[in-house]
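Before any comments, here is the structure.
A single protein chain has been omitted from the complex, and every remaining protein chain is retained in its original position.
Now for chain A:
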Amino acid sequence: MTSVLYDAPGPRAKRRNVILSVVFVAVLLLVLWWVYRTMDDKGQLEWSLWKPFTESEAWTTYLLPGLGDTLKAAALAMIIALPLGAVLGIARMSDHRWVRVPAAAVVEFFRAIPVLLLMLFANEFFARSTNVSSTDRPLYAVVTGLVLYNASVLAEVVRAGILSLPKGQTEAAQAIGLRKSQTMSSILLPQAVTAMLPAIVSQLVVIVKDTALGGVMLGFTELLNTRGTLAANYANVIPSFIVVAVIFIVLNFILTSFASWLEGRLRRSKRSTGAVLGAEDVDDLNAAEVGGPHKTGGVL
């Protein structure tokens, strides 16, 4: 893939690679040594700080409930945002200007705004205009913020998914006399949903990561928030950060791997049209539009 940049190494290149490797390892070891020494100095390597993670209390009281809330908020946000996103995405492709333009404006507006602003606003809105209890409010605010943002991203995913289908699908549907709504609901959407699956799973990673924002700014008791309580209890700042980071990495790694497995499966499958929206498209759709969603995909 990238090996096009250089030839198979000869004797001189091999020697140079060895030297570079040695220098690189030396620098890496130096950094690791500094981290180790500092942690040792500050007593962060004491077994008493790490021991809680081998016992059930730290998990059942802090980490698992925190992880549960993280997953709950992420799942709720995804479940609510998906249909909303589908409606917005399809509305944006409407033939009627009065449907298309407002939908586009809503999508572009919420995609241009940081999700934290949406969460803060939702929190204040729930506090003033509704009687949601103050214990439930952080969850409501986090989910609302995530839904507003992700519905607009998913609207773009849906749109890109439909645009990625071969033109012949629409033409064939028209040729056999289907109406526009029938073309959309029985021809385009079912195929687009399949093509979108990897992108939807990738977007779940973005949602999981954004829940942490609500933990710090709104006091939502997700994983990063319960880490604070845990660290206050056991005085293990660095170990707790490492454990929480590892949990996030493992969780998101599973989701990412699942997404790329799906992507590979869909690309290979004979029954589909070969249109797939992958993880890279999601990266682009999460920023505002530059170059258009259908230009960045490798398959399109």
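By our rule, a contact is a pair of C-beta atoms (placed from the backbone, for glycine too) under 8 Å apart; a residue touches a chain by one contact, two chains touch by 3 or more; residues count from 1.
In this section, contacts and distances are computed from a predicted model.
Engineer: Can you pick, from "(4Fe-4S)-binding protein", "Glutamate transport system permease protein", "Nitrogenase iron-molybdenum cofactor biosynthesis protein NifE" or "Phosphoribosylformylglycinamidine synthase subunit PurQ", the UniProt protein name of the chain not displayed?
Structural biologist: Not shown, but named in UniProt as "Glutamate transport system permease protein".
Engineer: Pick out which of A:71, A:132, A:193 or A:238 touches the chain that's been left out of the picture.
Structural biologist: Answer from the full complex: A:238 touches the omitted chain.
Engineer: Tell me where the left-out chain touches chain A, residue by residue.
Structural biologist: 1-2, 4-7, 9, 13, 17, 20-21, 24-25, 28, 35, 38-39, 42, 44, 109, 112-117, 120-121, 124-125, 128, 205, 208-213, 215-217, 224, 237-238, 241, 244-245, 248-249, 251-253, 256, 280, 283-284, 286-291, 295-296
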